[in-house]
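Take this structure, written in structure tokens, and hold onto it; I'll ask about it next.
Heads up, one of the protein chains got dropped from this complex, but the rest are sitting where they should.
This part shows chain A:
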Amino acid sequence: MQQKNGNEATRTAGEQRSPAQSVQSAPGAGGTDATTASHSTAGSTIDHLAAPVVQFRGVTKKIGSKTIIDNLTLDVPAGCVFGFLGPNGSGKTTTIRMLVGLMSPTSGDIRIEGQSIRTHFEQAISKVGAIVENPEMYKYMTGYQNLMHYARMSPGVTKERIAEVVDFVGLGGRVRDRVSTYSLGMRQRLGVAQALLHRPRLLVLDEPTNGLDPQGIRELRDYLRALSREQGTTVFVSSHLLSEMELMCDTVAVINGGRLVDVRHLHGQTTGSVASATEELITVRFDTDQPEQVHGLIPGSYIEGTSCVARATRSDIARLNAQLVQQGIAVYSIVPMRQTLEDQFLAMTREGGVRYD
């Protein structure tokens, strides 16, 4: 378990989570190390050694005397789906607005493929497609007129490209209708379409699943996966929906109260390979007919319902199993408890969480 920071809240959070899943954590100056460190464990097909697409460098945003974002340093590696996770009011939207140049940071810099959004706005932003918050369109225009509007603003977007994007998001039948007649799901599709028109290297989506039905969320997830895998587009997506992020993202950065709390790679978590390959402590649930008995045998365990939960390594589990069987205890199942991102997230943001006082 690597802990490179001195942040009190983070350290506490780190102790509460399963070490098997703690790939790395390095807010502050160690941002570069953080993301590269995680990739050594990822057996992913994506080239993680490429230069970062986005570099946040000491980004601070103050509004009045209130610090919204505090010294954020973070690298977003190329080609991945990068999640930006935090509770409401943690500064996600502010960060995204600074990333796309809608807000300017009080200090620090943001670079997109090496171009500063502050000093080389036009070059930097031409590589970005984004939806900031809701996909708001010109309601008195048709979907196609909206797309034409944005197409005129970017070089090299042809009519064929518009047709291609409309087809990709599956809006074909309704694109000639006025946007005012669209459902939220269709506006979301149109939003994705306008963001993709100019083939951006980086796609930025702020809370993209807001208000979408489960099917819409599923489709969006499939788009993002396809984009990332087939076209190598880097996707930067913010959300407070933890379960969504788990399904969508390769890497997740957790932000709370304007500070980066953690950056972690999720690849190992979904396959479970990281935990099984190492002799690290994992949490397992022993479902038996005599939980008290088991509790007595395993130091540090506790009883939860009819089962006993303990922390053990792989070899420990095998040994304990043999011991239980020897003592005539009926073992129904031994299940490794995969701590969800949600548990970890709540643990991380519990201390120093957002308070409005």
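Odds and ends about this structure:
Following the convention adopted for this analysis, a residue touches a chain if its C-beta (ideal position, glycine included) is under 8 Å from a C-beta of that chain, and two chains touch if they have at least 3 such contacts; residues count from 1.
Note that contacts and distances are computed from a predicted model.
When the listed names "ABC-2 type transport system permease protein", "Predicted aconitase subunit 1", "ABC-type quaternary amine transporter" or "Sodium:solute symporter" are checked against UniProt, the chain not shown comes out as "ABC-2 type transport system permease protein". Touching the chain that is not shown, out of A:Asp70, A:Asp109 or A:Glu133: A:Glu133 (per the contact rule at the top). Annotation: of A:Val59, A:Val76 or A:Val100, A:Val100 touches the absent chain (contact as defined above).
For chain A, the list of residues touching the undisplayed chain reads 97, 100-104, 121-123, 125-126, 128, 130-134, 136-141, 145, 149-150, 152-155, 194.
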